[in-house]
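First the structure, which I've put down as structure tokens, then a few questions once you've had a look.
Every protein chain except one is present and positioned as in the full complex.
Letters A and B name the chains as they come in the text, with residue numbers starting at 1 for each one.
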Amino acid sequence: MIGLEPVARPDAPLARRNPVAKLAAALVFSVALVATLDPVAPAIAIAVELAALPLFGVRLRVLARRAWPLLASAGGILVTLVLFAAERSGRVLVDAGPVVVTSGVLLTALGLVLRMFAVALPGVIVVATTDPTDLADALVQNAKAPARFAYGALAAFRLVPLLGQEWRMISMARRARGVDAGRNPLARLRLFASTAFTLLVGAIRRGTRLAVAMDARGFDATTPRTVARRQHFGKADALLVAGAAVLAGGALTASVLLGTFRPLIG
Amino acid sequence: MAAVTLRGFGWRHAGRKRWAVRDLDLRVEHGERVLLLGPSGAGKSTLLAALAGLLPEDTGEQEGTVEIDGLDPSKARERVGIVFQDPESQLVMARSGDDVAFGLENRGVPAEEIWPRVDEALRRVGFPYDRDRPTAALSGGEQQRLALAGVLALRPGLLLLDEPTANLDPTGAALVRNAVARTRDADTTLILVEHRVAESLPLVDRVVVLEPGGGVRADGTPEAVFAAHGDALAAEGVWVPGRPIPPRRATAPAGDVLLAAEGLGLPPRLGAVDLAVRGGEALAVLGPNGAGKSTLALLLGGLLKPGTGQVTATAELAGGDVRTPPHRWRAPALARRIGSVFQDPEHQFVTSTVFDELALGPRRTGRPEPEVRSTVDALLERLRLSALAAANPYTLSGGEARRLSVATALATAPRLLICDEPTFGQDRRTWLELVDLFADLRDAGHGVVTVTHDAEFVAALADRQVLLERR
């Protein structure tokens, strides 16, 4: 089933921070790390991220469960690099026809894989600790996002688990009608497409009804909205963003000082 | 406090040739409590939407005028509150209290007044949980009461309710009606739409019946309206109270067992159930919202894998497949033996025309094309769908979609038919047709299992009942 609730302890010191601050911190951190290709800076960043886990109240197991599909991507990076590396410097380790593996290739692969993890993890951590309602409130109150769009998206987001259940019902209804795909991949693809279409039709109808219900409660009124739940963006929140910037900068600086830094562009 | 005046009002939805409502002259005074009736498609929901100012200009064409206290509905929105039939698509927020607060925020109510008003509204509808209760964890009846609270918190002068109890079990429906009764004060005008009239009569003091072609068919106190027009209204599909429905009992004793369940369950949705379904028998499964009735229907229908216990089909039903449980049968074999009709008809539609929809099952089970055609034509005829053979199934009205979904399950002539809430939201005419159809099937030796909240349906058709308890 699709779960929407945050999976972390909500009272952890950093999990309690303003959602916009958390999101900004994660983006600052990720974007800084995208800028380098060396293995050192991401390695330091990953160490920082893991060290911050307890402060966010996220357990390692939860993180691992969410992030494990990255391992497949890591394998993909390795294979692609072996076949298509731009440079093959260093000692030749394997030489079998088109497959040439050198120490340089392996080092590059290590850099890319670490970078991928370093870039992805902050977002995963923030999402695991953030309630969607709080995020929408904070986007509107602290980031000046337009309320109609933020709450509209939030209301639609509430349909995710419902649509997940609907998917199962539609699949069962197909079977009851005598439609199944067996092992034929093409038939499976067709069945998937027709199920997806039915889901989409139902979702749009539901969305239309929801919009009417929201208008009935004044969502399109021109009076300025008030807020029932205050989101506060304080010093601690600003510090979190600044901290993320400083730590990411630190990781890059360390890499520069060690002479390993390889900028993305240039 | 609000009064409603309609003068020659009409509305045609964009993309339609027919007017949904037309030539309507009506006045509802401050504090009146009106039950609005009419057969399916008569335009009741459209009228409520017009009163709530929810028919934007670009979605259709208007004739005549609507006024709330002398104002155009789009300017009187703050005075009107509306609750719809489907609770799931009118809740906006993830937490119950936030959802009630949503409307207050939109209307710009000062922040410090919001929570006291939320608490008051929740108390008025008898909401049993605190404000942080996730809306996803509420039963249908609880969700519907929450939706009502969200509207009452806005203190509307005109309260519009469009079939607020249609999805609910009798207890949940009673709770919602009680909540409505508790709002009874001289300051609130009420207009209620409900197919099942008898239960709603205590809430109202006036009945207005819409004529499908346009205008008002009848108007007055309930006693006067039903005394003068009872028979004609009943014939057109209105549920006129005090008109008993002749039961259709089985004409022969039940036959052999088709399907047996032993300790069948799927924790935590359904506890262990033992039952047997026979040919020539109509079995009704009853129970409160969330008792697991739909889950049981899916398990019996071979669509879900049992969590505990087992389902066994006898040779009578399964032919060569007696050794495998139904949930492992290939889909075409399953469709030939057990027909399932889902709670929501739209889930079931696979093709883009009514004809193809009915032909799908027979084709999948490998019948020759001429036979498919004759089967489909016979079903179209029987369920009054012939004129719609080329229509897209999703464009049908509620009653037509329900009839089609039943027909699709019948197309493969399964020995066993399992229907989930087949009569929900139906007017009296469709309802009587469905009873006849199921009774004919049963008398021809088929097994019929229906999951339902509808006590009258059970009284009219069922030979035996199974009651599931909430766990």
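The definition used in the following text is that a residue touches a chain if its C-beta (ideal position, glycine included) is under 8 Å from a C-beta of that chain, and two chains touch if they have at least 3 such contacts.
As a convention for this text, contacts and distances are computed from a predicted model.
Missing chain, UniProt protein name, picked from "Energy-coupling factor transport system substrate-specific component", "Alpha-D-ribose 1-methylphosphonate 5-phosphate C-P lyase", "Tryptophan synthase beta chain" or "Protein arginine kinase activator": "Energy-coupling factor transport system substrate-specific component". Within the full complex, the residue among A:V101, A:V212 or A:A228 touching the omitted chain is A:V212. Only one of A:L14, A:A45, A:V58 or A:L81 touches the absent chain when the whole complex is considered: A:L81. Touching the chain that is not shown, out of A:L106, A:A120 or A:A143: A:A120 (per the contact rule at the top). Considering the complete assembly, subunit B touches the hidden chain via residues 13-17, 56, 59, 352, 391-392, 394-395. Residue positions on subunit A in contact with the hidden chain: 2, 4, 23, 26-27, 30-31, 34, 37, 66-70, 72-73, 75-76, 79-81, 83-87, 108, 111-112, 119-128, 132, 148-149, 152-153, 155-157, 159-160, 163-164, 167, 188, 192, 195-197, 199-201, 203-208, 210-212, 214-215, 219-220, 264-265, in rising order.
By definition in this document, only the chains that are shown with their structure count from here on.
Centroid to centroid, with C-alpha atoms defining each point, subunit A and subunit B lie 40 Å apart.
Only residues 4, 131-133, 151, 154-155, 158, 161-162, 166, 169-170, 172-180, 182, 194, 198, 201-202, 205-206, 209-210, 212-219, 221, 223-230 of subunit A touch subunit B when the two sit together in their complex.
On subunit B, the positions that touch subunit A within their shared complex are 49, 52, 54, 77-78, 80-82, 84, 86, 88-95, 98, 101-111, 114-115, 118, 135-136, 150-151, 154, 298, 301, 303-304, 330-332, 334-336, 338-340, 342, 344, 346-350, 360-361, 364-365, 394, 408-409, 412.
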